[in-house]
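What follows is a single structure, and I will ask about it in a moment.
One protein chain omitted, others in place.
Letters A, B and C name the chains as they come in the text, with residue numbers starting at 1 for each one.
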Amino acid sequence: MNNQEMTVVIKDEPKKGLKISKKLIPQNIGDDEVLIKVLATSVCGTDYHIYSWDEWSQNRIKQLPLTMGHELAGEIVKLGKNVKNVKLGDIVSAETHIVCNNCEFCKTGQGHICQNTKIIGVDIDGCYANYVKLPAQNCFVNDKEVDPKYLCIQEPLGNAVHTILHFDIIGKNVAILGCGPIGLMAVNVAKAVGASKVIAIEINEYRRNLAKELGADVVINPKEEDVIKRVLEETDGLGVDVLGEFSGNKFAVEQSFKYIKLGGKMSILGIPNKKIEIDLASDVVFKGITIYGVTGRKMYENWYQMKGLIKANKLNLAKVVTHTFPLTEVEKAMEIMASGNSGKIVLIPEHE
Amino acid sequence: MNNQEMTVVIKDEPKKGLKISKKLIPQNIGDDEVLIKVLATSVCGTDYHIYSWDEWSQNRIKQLPLTMGHELAGEIVKLGKNVKNVKLGDIVSAETHIVCNNCEFCKTGQGHICQNTKIIGVDIDGCYANYVKLPAQNCFVNDKEVDPKYLCIQEPLGNAVHTILHFDIIGKNVAILGCGPIGLMAVNVAKAVGASKVIAIEINEYRRNLAKELGADVVINPKEEDVIKRVLEETDGLGVDVLGEFSGNKFAVEQSFKYIKLGGKMSILGIPNKKIEIDLASDVVFKGITIYGVTGRKMYENWYQMKGLIKANKLNLAKVVTHTFPLTEVEKAMEIMASGNSGKIVLIPEHE
Amino acid sequence: MNNQEMTVVIKDEPKKGLKISKKLIPQNIGDDEVLIKVLATSVCGTDYHIYSWDEWSQNRIKQLPLTMGHELAGEIVKLGKNVKNVKLGDIVSAETHIVCNNCEFCKTGQGHICQNTKIIGVDIDGCYANYVKLPAQNCFVNDKEVDPKYLCIQEPLGNAVHTILHFDIIGKNVAILGCGPIGLMAVNVAKAVGASKVIAIEINEYRRNLAKELGADVVINPKEEDVIKRVLEETDGLGVDVLGEFSGNKFAVEQSFKYIKLGGKMSILGIPNKKIEIDLASDVVFKGITIYGVTGRKMYENWYQMKGLIKANKLNLAKVVTHTFPLTEVEKAMEIMASGNSGKIVLIPEHE
Partner (left out) sequence: MNNQEMTVVIKDEPKKGLKISKKLIPQNIGDDEVLIKVLATSVCGTDYHIYSWDEWSQNRIKQLPLTMGHELAGEIVKLGKNVKNVKLGDIVSAETHIVCNNCEFCKTGQGHICQNTKIIGVDIDGCYANYVKLPAQNCFVNDKEVDPKYLCIQEPLGNAVHTILHFDIIGKNVAILGCGPIGLMAVNVAKAVGASKVIAIEINEYRRNLAKELGADVVINPKEEDVIKRVLEETDGLGVDVLGEFSGNKFAVEQSFKYIKLGGKMSILGIPNKKIEIDLASDVVFKGITIYGVTGRKMYENWYQMKGLIKANKLNLAKVVTHTFPLTEVEKAMEIMASGNSGKIVLIPEHE
C-alpha cells in the first residue's frame, strides 16, 4: 500500500460542510500502532457538530484539515513491531478515547476519565477513510461472524451500556429520557438485561416508534402528555428505579427529578448547554437518590459486556441501524440524522 | 370458617410416608398473623426429605404430627388486627423463613441468615392444606394476573435468583451445575438477565432437555463428557465467569474449581453431605476467585427482583412447572420428583 | 411510676420559645413499646427550628403542645409484652425515624427513606423529659461503659457516619463542607477510618478550631481564602476524592463542584433552602462524578458501625460535646447553639 491513495472525508474549512478528498494511505505505522482497513463507520452527533461547524467545534477542533469520523469496524492490515494484542486479519472496533496510561485515573481502572485523553476524529485524523492508523491499545477484537455494519456502532453502544449498566436494573422500572441513537440503544440494552418496565420519553415520532420496536413498554411524547403524571401512573405512584438521561434538555432533566423513585439512581450522558436548577433538598437529599455522570466507556469492561451481549444475540442491532450509505454520501447521512428521523446511520467505504 | 374442617397432608409417624388427613381450619389468628386460603403449593426437596424420613429429617423435625409444605400462593381471607402490609383478597406468596427482626443480621438487611429463623412446614405447620396461618410479615403480595400455579414456586425461584444475581452475569459466561428444579430456574433467570453463554451440567437426560428448552446454550452430561475440557472449549480456554452450584455433589463441586475463570465468582446453594477438598493455593488464592454461600432469599430484594421479572414476562415458568396434581396425590408427586424426571411439581388443594 | 409527674420541655404556643412544664410519666406502654428513663439528651438543629418557630416548623409541626427532643440515651424501665430486642436495665439510644416496616423501602433495607416515617419530637412526643415512651424497635442497645452524654449524640453521629462512609475514603482526600456539630463529627469519623487528608471548610472560627482539634489536616475560612484555589493546592491540583456537604449553603455547594476530583464522590446532607444551579455537562458528566443524597441513618448498619468505632475508642466524643447543661437550661443551650460557638450541646434531666 505504499504511496497509494485513498478516499477520505475531511473538514478543511472553518464553516459548515465537509469534503470528499484523496490522501495517501497512512505510511508510518508506529511501533505501538496498527493500520486498519475500514469496513464500516458510522455517524455520531460529534461528527455532525464538526460538519455544521457549531460553537463547540470552533472551540474544540485545534487543526484543519482533519479527517473526520471515529466509529468503525475494520480489518488489521499492518502491525507496529511492539503490537501483541491484535494480529493481521483481526476484525476490530476502536475505543475512541486514546488515553495516557500514566495518570492516576488510568492507573486505577478509570481510563474513561483520563486527564490526557485524545479523541479519534477530533484530536487526530479519523476513520471516514479507507484506512486509518490507530494505537493498537485502542483496538478491540470482534467476533468475525457479526456484520461490520453492526460492529462499527459499538463505540456509542458502549455509551449506552455504560449509562444503563452502571446501576442495577434487573427486574426494575427504567426511564430512558431522549431516544436519539444512543437512547434507542439504551432501550434495547435495558430490555436485554431484564429491566421490568422500560419507559421511553421522546418528542420525535419516528424515534418513539423505534423505541417501541426495540422493546420499550411505554413511550411518552412530552409534547402531548404530562410526563410526571404518566410515569407515576406506570409505576404504582412510586416513580422509576433508574433513569438514563440522553436528551441533554434542561427542562427534561429538571423535570425528571420529580418522577424518580425514593432511593432511585440517575445516570446522565446527555450534555445540556445551560445550567440546570435542582431543588437539592427535596429532590436529592430527602429522596436519597444517586446521580452519576457518564463519560465514554469503562475501558474495557463495557466492551466485554457488549461483546457478550452481541454474541448471545441479545440485541437487535438490525433495528438500531436504520440507514446505510456509501461513505461518499456522508452529507446526505448528516442531513438525515439532523432531521431526527433515523436511528444509527452507517457509512461503507468503497474498497476496490 | 369457624370449626370447619380442611384437608391436610401430615407427617405423623417417624418413618417413610405421609397421610392425607382432616384438621380444623386454623382458628386463632394472632394480631400479626393472617389466614391464607391456599390456591397452589409445590414440592420441594425438603418436603421429600420429610416424606422419606431420612437422617436429616430425623434430626431436624422436632415434633410430629406436622402439616407439611412451605411453597404456596394463596388468598388472604383473615387479618390479625395489627396487620397492615396485606389486605383481604390479596394474592400472596410466602417467604418461608420466619425471622426474628431483632438479631444483628435482621437489623442489617441480612434476614436470610437470621440466627433465630423458623421455617414453615418444618418448625411450624405448613401449607399442604386448604388453609394456612402465617405471620403477615412473611407475605409478599403478587400481581393478580399471574396464575397461582406459577406464583407458588417463587420461594425456590428466589433461591435461584439469589444464587444467580448475587454476582454480575450480564454479558458473561455462566455454568449451572445441577439442573434440579432450582438449577433449571437458574438457567432461565441467567438467560433472562443477559448472560452470554449458559452451560448447564446435569446427568439426567430429562433435565438436560429441559435446561435446553429454558435457554441453556450448552448442556453437558458429566457421565459422557469430560466437563473440564468441554467448558474450557466453550469459553476460549478461560473458563466460566460465574458458576452457580445446585448439585450438592462432592465430586462435581471439587471439579468445578478447574473450569472457573481467573477472578471468577462461585455461588453455592447445593449442600454436599461430605466435606469437600480444595486446593486452596492453586484454585482459590492464585486464581483470585470469590466464593459465596447462598442461604434462602435476600429479604425482600430477591422477591422484588422476581416480581419485576415475572411482570415483564421474562421467565418461562410454564416450562419450569412440568407437573400439576391435586394436593391429595402428593405421594405420586413425591415419587416423580425422586425419579428426577420432572421440573417443578405443583399441587392444587381442592376447595368446594 | 403510676401517676407520677415528670419535667418536660414543651412547645405549646405557635411562636418563638418553649416551656418547662410538668406531665404525667407515660402510662400506657403498648405491646411493642418501651418506657425509657432519659439519662442524657442533646440539641439538634431541628430542635432549634421548633424553638424559634421558623417557617419550616410552622409547616411541619402538626399539633401543639409537643414534648420536644429526639436525641437521647436512657435506661429501659418498662417493657411492652411483645418486646424482645431489649430488656430492663439496658442503656439504649434511639433511632429517631419510626418506620413502617411494610413499604418497599423498609422491605429492602432502605428504611431510612421509608415513605411513612414518623419522627420523634416532631410527629410524636419527644425526649426532653425524664421519661419517654418509644417503639422498642427504635432502641439500639449501647455498651454500658460509655458515658450517656456521649451515647445520646449517636443519632446525629449516625448522620455523619452515613454521609462519610457511604463512599470509600480510606487513604483518600476528603473535604468537609460546613463544620456545625455533624460536620465536626464527620471530620472526626473521616480521620478515624483512614482518610489521608481532611480539609474542613467553615466560616466560624470556633468551629474551625474544633475541626482542627478533631483531626482536620487543613481548615479553610471561605471568607478569607479562595476555597477552590486552596483545595486544589492541597490536592496536587486534582481536587478531593470525596466531599461531604453539611453546610446547606447554596453558594458553597455550587462552588464545591469545582474542587472535586474527576470521578469524585459527593455525599450531601446539608439542605439548601434555594435551588442550586449546576453546570451538569462540565461538572458532572465530563467529570464522571457521583452524587448521593443522605437521609437519616442506614438502619441499622450505621448504628453498628458507630458502636464498633466507639467501642474501639476511635472517636473523640469528649471534644465533640462542648457544653453540658441541666435539661431545664434548654433555652440557654438553644442560644449558644445559634451563636455558632459550640460543638454538640448535651442536656441532662434531673432525676431524684
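In the analysis below, a residue touches a chain if its C-beta (ideal position, glycine included) is under 8 Å from a C-beta of that chain, and two chains touch if they have at least 3 such contacts.
What you see is a predicted model, and the numbers here were worked out from it, not measured in a lab.
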With the missing chain put back, one of C:Lys229, C:Lys314 or C:His351 would touch it. Which one? C:Lys314
Out of C:Lys197, C:Lys298, C:His323 or C:Lys344, only one touches the absent chain, namely C:Lys197
Have a look at B:Val294, B:Val321, B:Met334 or B:Leu347 and name the one touching the chain we're not showing. B:Val294
Residues of subunit A in contact with the chain that isn't shown? 31, 84-85, 100-102, 104, 107-109, 137, 299-301, 303-304
At which residues does subunit B meet the chain that is not included here? 104-105, 110, 112-113, 115, 238, 248, 253, 262-263, 268-273, 275-281, 284-295
Across the whole complex, list the residues on subunit C that are touched by the chain not included here. 165, 170-173, 192-197, 217, 304-309, 311-312, 314
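Convention: only the chains that are shown with their structure count from here on.
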Most heavily contacting chain pair (counted by C-beta pairs in contact): A-C
Whole-angstrom distance, CA centroid of subunit A to CA centroid of subunit C, is 43
In subunit B, the residues touching two or more other chains are 304
